[in-house]
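Encoded as structure tokens, the structure appears first; notes follow it.
Some chains omitted; the rest stay in position.
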Amino acid sequence: MLAAMFNKRYGSPGSSPATLTPHLVDGVGRKPVIQLIEYDRDHLVEREISDLAGLPDDLDNGKVTWINIDGLGDVEALTALGKRFGLHPLALEDVLNTGQRPKIEYDSNYVFIVAQMLYQNTSRVMCGEQVSLFLGKGFLVTVQQEADYDVFDPVRARIRSGLGTIRKAGPDYLAYALLDSIIDHYYPVLEDFGNAIEDLEDDLLERPTREMVHTLHGHKRELGQMRRFIWPLRDVVNGLLHDPSGHITEETKVYLRDCYDHTVQLMDLVEIYRELTSGLMDLYHSSVSLRTNEVMRVLTVITSIFIPLTFIAGVYGMNFAPESRTGERLPLNMPELYQPNGYIAVIALMALIAAIQLVIFKKMKWL
Amino acid sequence: MLAAMFNKRYGSPGSSPATLTPHLVDGVGRKPVIQLIEYDRDHLVEREISDLAGLPDDLDNGKVTWINIDGLGDVEALTALGKRFGLHPLALEDVLNTGQRPKIEYDSNYVFIVAQMLYQNTSRVMCGEQVSLFLGKGFLVTVQQEADYDVFDPVRARIRSGLGTIRKAGPDYLAYALLDSIIDHYYPVLEDFGNAIEDLEDDLLERPTREMVHTLHGHKRELGQMRRFIWPLRDVVNGLLHDPSGHITEETKVYLRDCYDHTVQLMDLVEIYRELTSGLMDLYHSSVSLRTNEVMRVLTVITSIFIPLTFIAGVYGMNFAPESRTGERLPLNMPELYQPNGYIAVIALMALIAAIQLVIFKKMKWL
């Protein structure tokens, strides 16, 4: 799923702009699930609708209308939505071409926001999904890729409970609350990242393996791509803070400023983890080269000690004859072999050589 | 072809500015192929012309006149073109000196745009080519290097079909459509890049070879140069968005904004791949050093186990004599050799030493 999010979908090169290509599963575009929540301070209506015919004619009726669409398989439904709310075909194309950079666009009668959710689903697998928001007078339309899970449940709960500011405010506050929820869900994902990286650090120093480099490389990659979602998200929030369109009230801007601080902190975290992974790569390199150094030292010490000894043994294994073939004595040929203490002397010599080397290696701190 | 595009052509140093040098193939400058497409909402004329004499006198006649010239071998034809449309000689020089940075220049009566196409030809070989566009009142002149293939066919098909906006709009929309097609064709090229890089990653971890580094280095180079085409392209599109000349209508600007988003996404992709290739270089280094470490460990373990054993065997291969040359017994010379269980004891000792070492190496996780 994460990988899916990271892959940018794009239309066929050269095709007409605003060409809408549905998302197909096994060749079939599934019908989207449309949820409607209508509320003001005193009322709350929440229902699932099959098409947009059931919407009230005038949305600017003092209530907040939140339409959440899950699923991108049905181009006609999207087109109908576009017509109903006056959405630009290019914006709808962006909704379908998932993997967009987060962005904000102001159209004549709505604000169009693209963001990327990142969350851990119920089995703690990291998932990603594009969310598109259309914020207009009295309404907010959100479009997501899948119906299974989203990060909006806490917000729905707040609407239902009626506590806090949300029921008293307009759709701009709702848009803020959803963005805030999207941003806040990055924190636990990044925290998991941090823990994984710290675990890796200990393992790396202990015993570096090929798999760790692979994992590390994967982390680096994911961080690099996360960063590409968070940085523009900050610009999105900043764009809302300097909203020229009048869709965002001053009260909501106070909250958005808080939201902005959070994106800055997320960026800080991502940078910290990026530096850490780079540092770990360094650590890995130095760990491997230090291990190679240690291995070499062991090899060198053992070889250096035994090679001269083996040579000496080899010398006294030579077969120089005590007599020539004609029977003459050859007193110069290996007289050591015929000494009463020859063997013991040689063994002692060997022990001495080994001892001297041990002392030297000790002094050089190779042992 | 790609390489060809990457090599900047330049005039002879110190030569007069706006000196036009034709592209020669085997010493001959081929005549260019000139295609004329004239259309408005209701009419469409499409023909190949041999020279510019056949053009209507007044191009600002409510129709869009698209003149596409393939081939840079004929300086006279270009000069004629320049005269007919009032093009500055320095712009014509840029048309001929291929390998330009993408750029935009506003002249009194036209906009001059240079872009670089990148596409896969019919046999999926990556090709590159410079395209120059002159956008004026009622006309668009495009000049390409070669006649074989270009990325404009989808646009021509849209014009012929009469569907979409293109037939209803002016030459500025046509220029946008061509630029959009150029930009969109970068996507599949980059996608192929991504796949090639991912394949490399698996191979690298499996078994690093010299060829992979070479390939990687080549990828890095190509990405570096692609980046030099895409970054200024963004500025070109941005320049059109802030067009001071009135050649670009507000309607077209909406589409150009979409186009701008695409260039930003391309830049993101190129950066992602650049980081990935850097990461792979790192991966390669660590993979090689880890392999060296493993090789060393094998060497060290085998050597460390056998060298002491060989030494012991060497010791008992020494020829210290049981009797001196004068026949006296030398009981201290290698008495082990004359023990009933000497051989077995030595073999057992060797087995013990080997076993101890194996245990140690196991504990040090070298095995």
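Just so it is clear, A and B label the chains in written order, and each chain counts residues from 1 on its own.
By our rule, contacts are C-beta pairs under 8 Å (C-beta built on N, C-alpha and C of every residue); 3 or more make two chains touch, one makes a residue touch a chain.
The shown structure was predicted, so the numbers you read here are calculated from the model rather than taken from an experiment.
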Practice prompt. Going from the 2 copies shown, figure out how many the entire complex holds in this file.
Written response: 5
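Everything that follows uses one rule, which is that only the chains that are shown with their structure count from here on.
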Worksheet, complete the sentence: Cα centroid separation, chain A vs chain B, in Å, comes to 25
Item to complete: Would you tell me which residues of chain B are touching chain A in their complex?
Response: 151-155, 158, 163-166, 177, 180-181, 184-185, 187-188, 201, 205, 254-255, 257-258, 261, 264-265, 268-269, 272, 275-276, 279, 282-283, 285-287, 289-290, 292-293, 296-297, 299-300, 303-304, 307-308, 310-311, 314-315, 317-321, 323-325, 328, 330, 332-334, 365-366
Discussion item. Looking at the complex, which residues from chain A come into contact with chain B?
Written reply: 8, 10-17, 88, 90, 93-94, 100-101, 103, 105, 207-210, 213-214, 217, 220-221, 224-225, 228, 281, 284-285, 288-289, 291-292, 295-296, 298-299, 302-303, 306-307, 309-310, 313-314, 316-319, 322, 329, 331, 334, 336-344, 346-347
